[in-house]
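A short write-up of the structure that comes next.
Not every chain of the complex is shown here; the ones you see sit where they belong.
A and B are the chain letters, set down in written order, and residue numbers restart from 1 in every chain.
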């Protein structure tokens, strides 16, 4: 399957490098970590950074106070540091309230989170809307804790501030939009969410360099509250969105998974399924369900947008999910590059889909006298190209898009598109109505 | 799956006991046997017994003469009783004309019915509209018959009288009706038809004790002519019937079988399939075909009612069918109880189905601030309950019933219903439009 963006030799490596730069930042749904992240992205692509004040009502929600953190540790009675925020920003319960006191082991335990099945990994936990303090640590660290008095210290703050998100718009020929949405609220976690973030960044970077039919809107937002905020602020323009994808979990070695939009049979659904069928050995298609990522909000009944989620392994289906093992080693440049390529193919389909009309509705045209056969004679797949020609001519009756023709014929979309272009040149097909 | 009627500890035993009382009665499509049967049922539930005179035209049919029988036997030339009606009421061809004469074995043979494959069993045969006399006997008895002269005696009568049927109406909140129909015309046969009869009786008995949305109409009728008669007399009110089931073959050990209504995708069809899928290990769904029980009449093209047939093993698919082996041992309390429970679950779905509307169509509501998570936190299946919540909120757009949501999510209907109730209490869902 042809890709919209031609081979970008190092795109996998470049994506991974950007991920490595963003990895150490302690992100959350609000705060300096989000701003630092957006700033770095803004150095690569044009990014408008929005600020929405604490207390703003967004549909049923209220923008929360801003969370920031400087330091955190646990020390034992001998003053030895048992756990240090500087080692891993996962060590602190995300959105933890500040704390600074001496507690017994017994008092401490309810504030500690571990994964017994993976004793070396630190889990990732959050408490956005419930005021708590807590630490996450490896189960090995946890079982080594002696009966002692511990100094627990979290130098965090929860104050009125802002929720931030970034928006990158790449203008195309029409106002109609393709939405690519990724979340940016997780701290040092690579597959969920940095992979989606770097993929979106590099898609935007490369799309900016070529002529486009659609306008692209890339959203870099904190999960849930971010998409709700964006939808709330942009309600009047939402009808411009023609197709959309939520980008996440794109750097692991698993096969591709497409979670359909709520409607289930929109053009984006068909385009992704067509690309996966023709491009990769194995993939899975799953129906929409109201859990997962921001497709939950885009596909809430009041919007019901044609937005699916194209990923590799879904959330919760790999053991490293939401743990310190979702790190820079877990995510590989080659898988990121393949994900870039699949997204690129999907955009190729959307950009090029259209309804052509054959100039000869009654009986086949005589192809021989137009030199059409000579054009395909040299190719090793000349028989397939010939068949593609007959399919395009037969189904270009005004009721079938190129994607329909690709699906019905079982032939690759890009072959169908190239064939249509050749037939237009030969005056056998009229220009597409896109 | 929750049942509409809470566990009735002894209901299987009670149903079997009633069956044991009704077993000896010699029933047919008309006559004293039917009246005796209806009288016993009328002692348990309020029953209106209808009388339709011989000769009444009901659509294409005429109510036949009434059949009654006092005695019957075959004696050999030595005066020894070879076959006695008092041993089994199956011995006489049902609706046999009277006879009293001496015949040779050769003359007798065309009047005898046996089952060579099951030499100990007596078959059940009828001749309602063709005037014949005859006896049914075990093949063992048959082959032992010597070349002799036999006195054949059937003290039956065919006289103008009535066709009777019973109707039990349990009033609900609305006039809209659920129809449960069983046939009462078979003599000593348990699975076909006494199981349906006792199930209907006990459903009616228990429904009477609880508040109901629908009005229930239980029909205890002779097969074919009974449903035709009822439809003929009640043509003007038939549009009140919203859902219906024919109850039969409900005491054997086989898996459940649901034969769909002629329309095939009505709410009763969906409700039964949903219940079977979520309640039992194994079951089979079969398409409507114009043979079987009274669904043939309810689903005749001029009515085409949403009436299916929910049974265990279908007619003719168990060897005991229409033989003396379909007796009180063949039918077990535990299977009757399970059938009661499945019917009860189906009624639970029908009573509780409805279209709710989420108060937050645009994006998910913030559940945390409403204490919703606390309500489910204690439960071992809290994750499933949380998912149910998101499904109900996402699909409550006015176009999906709770049954639709259960089907699409794959979650149990009663969980969906409980979730909807909870969300209504939290002001997240409006009252259902049923």
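Operating definition for what follows: contacts are C-beta pairs under 8 Å (C-beta built on N, C-alpha and C of every residue); 3 or more make two chains touch, one makes a residue touch a chain.
Quick caveat: nothing in here was measured; it's all calculated off a predicted structure.
*Asks:* Since every chain is the same sequence and 2 are placed, give me the total copy number for this complex.
*Replies:* Result for the total copy count in the complex: 3.
By our rule, only the chains that are shown with their structure count from here on.
*Asks:* Could you state the distance in Å from the CA-based centre of chain A to that of chain B?
*Replies:* Here chain A and chain B have centroids separated by 55 Å.
*Asks:* Using the touch definition up top, name the residues of chain B that touch chain A in the complex.
*Replies:* 358, 360-366, 368-369, 387, 390-391, 393-397, 409
*Asks:* Give every residue of chain A touching chain B within the complex, in rising order.
*Replies:* 59-62, 129-130, 224, 227-228, 231-232, 235, 262, 289-291, 296-297, 299-304
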